[in-house]
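Just one protein chain is left out here, and the rest sit where they should.
Chain nomenclature is as follows: A, B and C, assigned in order of appearance, with residue numbering initiated at 1 for each chain independently.
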Amino acid sequence: MAERYSSFAPGGTAWLLQRITAAFLVVVLAFHFFQLHFVNHAYEVTFLGTQARMQNVGYFLTMVLFLIAGAFHGVNGVYNALVNQGLDGTPKKVVLAVLVIAGGALIVQGTYVALAMAGWT
Amino acid sequence: MKGAQSPQDRRLAEKESGAIDEESEKRAELEGETVHIKVFRYDPEVEGKQEPRFDDFHVPFKKGMTVLDAVMYARDEYDSSLTFRHSCRQAVCGSDAFFVNGKQRLGCKTQISDLEQPVRIEPLPHQEVVKDLVVDMSHFYDQMHAVEPYFQDEDTPDVSDLEEQRQSPENREKIKMSSRCIWCGACMSSCNIAAGDNKYLGPAAINKAYKFAMDDRESEEIKEHRLRILEQEHGVWRCQTQFSCTEVCPKDIPLTEHIQELKREAVKKNLKFW
Amino acid sequence: MSQSYNRGLIEDFGRWKEFKAGMWAWIFHKFTGWMLIGYLFTHIAVLSTAIGAASGDPAMIQAETDVYTTTLQGLEDLFIIRVLEVGLLAVAVFHILNGLRLLMVDLGIGLEAQDKSFYASLILTGVITVASVPTFLSGVGL
């Protein structure tokens, strides 16, 4: 019989956020690469240099947002990819939980790292 | 011609650039020869066919021969148990979408001379095979029905006074392409997402919904209702813009474009609630 | 109903020769996306040495011998890491460019040219990657 899709489970918000974060990421990721590979070379990175950059509040915020956006974008992307391949039912719920925790942990750890870099811990 | 390049334009451009001349030369070359086709065989009941295999046929070539003509010839002359759906022979009934040389194509609309030999003919992927080239279409039909593919307006005005509902030619033009679908299932079979996610509505069903969603004769309320069907988790969002569907559609329906437009419609509608 | 026979996903990708632009774009985008998120986790892990550095001896920071600096520079001294970095750049550039292409597609812009824009992304990725090789490999202690 025809499956009727009456339950209202929108996927639009996640979809839209994936696009918005993508748009944001284009800018910051380009900036990030430029900053750490072309302006400052990666092999010259020192804690002092990092600290100096991080202590700039604007840069700090940008990096944290970058992290959050990247984490959401990446984790949501992975989740979508799995759902696309037919992940369903309990495994789907488990995967979602794992991904949310991993993503959350990434953000927490990353923010903590950034604070440490800025020396605000 | 206005706007974007339609498939027709493309074909015309090809013709001008001589691509089609080459084709007809190729056709002429084949005259008087045989075409080698390899056809997928499977029958759950018949010994020797339970394990799928390919059978080879050599079919005498005639000008204008299509893939369907070739399998019909093979059936009528060599093996009457060769099984496939077909009816109209003119690309309107949508019965004979096969997987020909790795691509979903309508047998009756594919000139065999345009293909590499041997021509490998298989049933549509991602649908269960019933026998030989026949696949079980019921899942496809289920998805088509799931979008409530019919005019919703209940209060059909009295038709005895012979008033039609007005519709602008522009609006009619907008739904024109979407209304051409012949339910062949080629698009659904080509979509990798539909293959993985059984609940995904799939390009054909979404396109069907598009026809109603964009028709000005439908009321706002109903359009909203339909968007809700489309924007559930296994609706439009599953589409990853692979474009395979658009690539294979024998009716040249811009499926990806329609799906994308509906995604935007759905987002716009949701934004209103924020 | 009668028995039936399904050929499954594996064989599907066995048909890669028939894939068209849109399909390749999807595969590459997926692949690069996974690489990037994988990298992001590793990246944060490596950078976590900063916590050690910050709570360590400030003198070492001055002397640039704190764990953060040494770890990073130690890694940077490895040729293989430099090569991987170039790879990462390629992956990121493709993901960005194709991501932009996908954003365009989402906005309904240039759908007819979706195949061309995919090829453009590929070529541009190649060009940018090659052009950046000198920068990436400079100063590596072979």
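The rule is simple: a residue touches a chain if its C-beta (ideal position, glycine included) is under 8 Å from a C-beta of that chain, and two chains touch if they have at least 3 such contacts.
Simple rule for what comes next: contacts and distances are computed from a predicted model.
Visitor: Look at the options "ATP-binding cassette domain-containing protein", "succinate dehydrogenase", "Lysine biosynthesis protein LysW" or "ABC transporter permease" and return the one that UniProt uses as the protein name of the missing chain.
Guide: "succinate dehydrogenase"
Visitor: Of the residues listed, B:V59, B:V100 or B:V130, which one is in contact with the missing chain?
Guide: B:V130
Visitor: Would you write out the residues of chain B that touch the absent chain, in ascending order?
Guide: Residue positions of chain B that touch the missing chain: 1, 8, 11-12, 15, 24, 27, 43-46, 63-64, 66, 75-77, 79-81, 83-95, 109, 111, 130-132, 134, 136-137, 141, 145, 148-151, 153, 156-157, 159-160, 162-169, 172, 175-176, 179-180, 182-183, 211-212, 215, 217-218.
In the analysis below, only the chains that are shown with their structure count from here on.
Visitor: Can you compute the centre-to-centre distance for chain A and chain B, using the mean CA position of each chain? Integer Å is fine.
Guide: That gives a centre separation of 38 Å.
Visitor: Please set out, as single numbers or ranges, the residues of chain A touching at least two other chains.
Guide: none
Visitor: Quick check on chain B: which residues sit in contact with 2+ other chains?
Guide: 196, 240, 263
Visitor: Which part of chain A faces chain B closely enough to touch in the complex?
Guide: Chain A residues touching chain B: 1-5, 7-16, 83-86, 88.
Visitor: Give every residue of chain A touching chain C within the complex, in rising order.
Guide: 19, 22-23, 25-26, 29-30, 33, 37-38, 41-48, 50-51, 67, 70-71, 74-75, 77-78, 81, 102, 106, 109-110, 112-113, 116-117, 119, 121
Visitor: Where on chain C does chain A make contact in their complex?
Guide: Where chain C meets chain A, its residues are 30, 33-34, 36-37, 40-41, 44, 47-48, 50-51, 53-55, 61-62, 64, 66, 68-69, 72-73, 76-77, 85, 89, 92, 96, 99-100, 102-103, 106, 132, 135-136, 138-140.
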